[in-house]
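Input: one structure, supplied below.
Note that this complex is displayed minus one protein chain, with the remaining chains in position.
Labels run A and B following the written order; every chain starts at residue 1.
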Amino acid sequence: MKRIHVWSALIVVLALVLAACGTSATTTTAASTETTATTTATTAASGTTAAMMTPVEVTIGFTTSTTGKYNTESTRQVNGLQLWMNDVNNAGGIHLSDGSVITFKAVSYDDESTKDRVQELYTKLATSDNADFLISPYSSGLTAAAAVVAEQYGKVMITTGAADDATYEQGYTGVYQVYTPASKYLTSSIDLLHSLDMGATKIAFVYENSTFSTGVATAAQAYAEANGYDVVLFEGYDAGTTDFSAIINKVQASNPDAILGGGHFADGEALAKQLYEKQVPVKFVSLLVAPPEPLFSEIGDAAKGIAGPSQWEPQVKFTEEGAMANGSAWIGPTGDDFVSEYNAAYGEDPSYHAAGGYAAGLLLQYAIQQADSIDPDAIKAALDATNLTTFYGNLTFDTSADKHGLQIGHQMVVVQWTNDLTKEIVWPEAAATGTPIYPLGS
Amino acid sequence: MKRFTGLLVSLAAVVVLAVIPLITHKDSSMQSMFTILLGIALASSLNILLGYTGYVSFGHIVYFGIGGYVGFYTMAQLGQSLWIALLAGAAAAAVFSFLLGSAILRLRGAYFALATIGVNEAMKALVSNFDPFGGPIGMTLKVSFYKDYGGFSNIGWMSYRLLIVVTLAVVITSYLVKKSKFGLGLMAIREDEDAAEVMGVRAPSAKTWAYVLSAVFPALVGVLFFFKNSNIEPGDAFRLQLSIEMIVMVMLGGLGTVIGPILGAGAYQALRSTLLTVDKVKDVQLAVAGVLLLLIILFIPTGAIGWVRRRFPRLRRVLE
Partner (left out) sequence: MSFGELLGASLLDGLLIGFVYGVAAMGLTLIFGVMDVINLAHGPLIAIGMFFLYGLFTHFGMNPYLAIILVAFAGLLVGIIVYFAAVHRVINAPPLSSLLSTFSVNMIIIGVGTALLSTSAYNVDFKLSSLTIGSNITITGTRLMAAVVAIIVTALLYGFLYRTRAGKYIRAVSNNRQAAELMGIPSTRILALAFGIGTMLAMTAGALIATILPINILAGGTYELKSFVIVVLGGLGNPLGALAGGLVLGLIEGLVPVFMEATWVPVIEFGLFVLILLLMPNGLFGKKRGS
């Protein structure tokens, strides 16, 4: 019997010793895909003649929520980014005037949709992995944490999948937003409702208590009230809620014409499903994040007629001609090309999360071209001056001190699921591809 | 000097770990050492309650959260300095733990453990609904706030240095408690509370003071942690998982000793960071910790250091 005590103790002591030896002062563990990344672009480039082509590999660091509650959205976002990286590398990289040829390499980790991991991992990316540029994780909450780290280590971070306005009011100088800000998410849905039914006056807001959705709901509430709507319910639910019965009962009792809100994919989907199961008599529902994802159709009948704001849809058409017409630059593939490439690579239609990922890459590519270097300060200056159109839409940044990096050029559309379970753009009218279903259930 | 060998060994262990980043000046080693010292400070403070007094607090992280929130509020909304925030956080934790302790320390064993979980969850839910603390969204400190502290890029190092001071303070306090009459009373309570009372130990007040002492240091650590992150949210401040990990760290190293929590925390946090980035294995870390804990509970409940002390009596003076 004593033997087992000795063995157990030995195992424990051995484990402690091994662990202590493995402290991450320098560890490059038997990890996923990263090999050592070297980026000495500017120093390598200086002194070479224009005729010499020096290959330079630029490291882009980011985390993905391969697991956890954001995995649906984050996977698509990273797919988009990865597609861009393959495209630009296969096209031969970016040629700078000093002869360097920039190609890109990704270093990424799984953040498990949790903030503490994001903090640790982005610090690792910024320090021991020597990432030159950072791309944000998915979701405003995680991006806020990553932005702190990016700013602390002076790295330029392009955020995608993160709409919350608050991140750009903290005084950061190197964080740039690709998505339309949260404050604009539901305002277009209210406009749509107004155009469909002037008699609909009561709106219920039911939203997830995250920075993003709270920002959306608060702005939308102000907009609704300013336009004469009666906000009959304005209530948040805790992130991670799966049982919406109590809050749905409350919504039903407040007798709204429309329900606006939601949060991210998992809860939005559950909310839509449970609204359907409880047969809540409402005329219009617009939810965040979930409806624009093609995967939303998995809830079947519950998806029909549900609307949602989207950063981009395959049907929108931005072109190089259009860009020239309104005086902005153009880069990247057309929307159709993007859709077919994405389909070929991943076997499904891209959602706006994927488009946002690709657009983030395009933005970086454009900035490097404009700055003609990869020096962070030059890149920041180039980004500040950017007026760029891509298949994803226009990208222009607020450069004032108190909102630096906020996206001010990009517009959103509203999509809705039809009775055939396809997704159509229903707003703005100029971009619409289908007639809106109103009221719900018709 | 001979008398203090145990203390010096413990302090040396902390110092050796802590100076590595100061020498190398590398951000990545500062980050990992920060999490290690965090673990050491938390585990050592919990040890005062768990190790010496024998009361299992599953929700001890609540003081990390209370201190963090009050301190952060002091900086973000009241515009005060970090020093005032540290004081405020510690004071809040002290008051809260005193009041709460007087009530729940009457409970024994499992009931006490459950009550501490309830307190942590209730606090998290309450703060989530409390608008002055930012509700579910929490609070953030803008970049401009950090101008007086050497700029935004410097706050990591600054917090790190302060954390070293706090950690050393906890270790010294832990040692002093262990060697004092107060500590002896606590350990008597741990062995048999009724017998201790019969022997003249004023159990209720002793337990309460132990509880307060064990609550103040997590609060200080909390203020530093959130100062460094420039952001606080209910989910981050009251993470039950971290509370549980504190217990594991104490048990691994050896509860009731000064150096036990240091080694236990050091090893556990190091293991955790090492496994963090390895895709296949990163979640298994929790399972590995679970297996280690199970082995320890079943076969060596006094932890690694406890086992060493029993097996090698001559090392007792060195390994306090």
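As a convention for this text, a residue touches a chain if its C-beta (ideal position, glycine included) is under 8 Å from a C-beta of that chain, and two chains touch if they have at least 3 such contacts.
Computed from a prediction, not measured in an experiment: that's the story for all the values here.
The residue from B:7, B:104, B:164 or B:276 that touches the chain not shown here is B:104.
Among B:141, B:213 or B:289, only B:289 touches the chain left out of the display. Residue-wise, the contact with the chain that is not shown comes from A:243, picked out of A:243, A:337, A:377 or A:402. If you put the hidden chain back, the residue from B:129, B:144, B:180 or B:205 that touches it is B:129. On the side of chain A, the interface with the absent chain consists of residues 66-69, 71-72, 112-113, 209, 235-238, 240, 242-243, 245-247, 249-250, 252-253, 255, 266, 270, 274, 277-280, 298, using the contact rule stated above.
For chain B, the residues in touch with the chain missing from this view are 54, 56, 103-104, 106-107, 109-111, 113-115, 117-119, 121-122, 124-126, 128-129, 136, 240, 244, 247-248, 251, 280-291, 293-294, 297-298, 301.
In this text, only the chains that are shown with their structure count from here on.
Mean C-alpha positions place chain A and chain B at a centre distance of 36 Å. Residues 4-5, 8-9, 11-13, 15-16, 18-20, 22-27, 29-32, 109-110, 115-117, 119-121, 123-124, 126-128, 141, 144-145, 148, 151-154, 166, 169-172, 209-211, 214, 236, 238-239 of chain A are the ones that touch chain B when the two sit in their complex. Partner chain A is touched in their complex by these residues of chain B: 20, 24, 26-29, 31-32, 35-36, 128, 135-137, 140, 142-144, 152-153, 155-156, 229-231, 233, 235-236, 239, 252, 263-264, 266-268, 270-271, 273-279, 282, 288, 292, 295-296, 298-300, 304, 307-308, 311.
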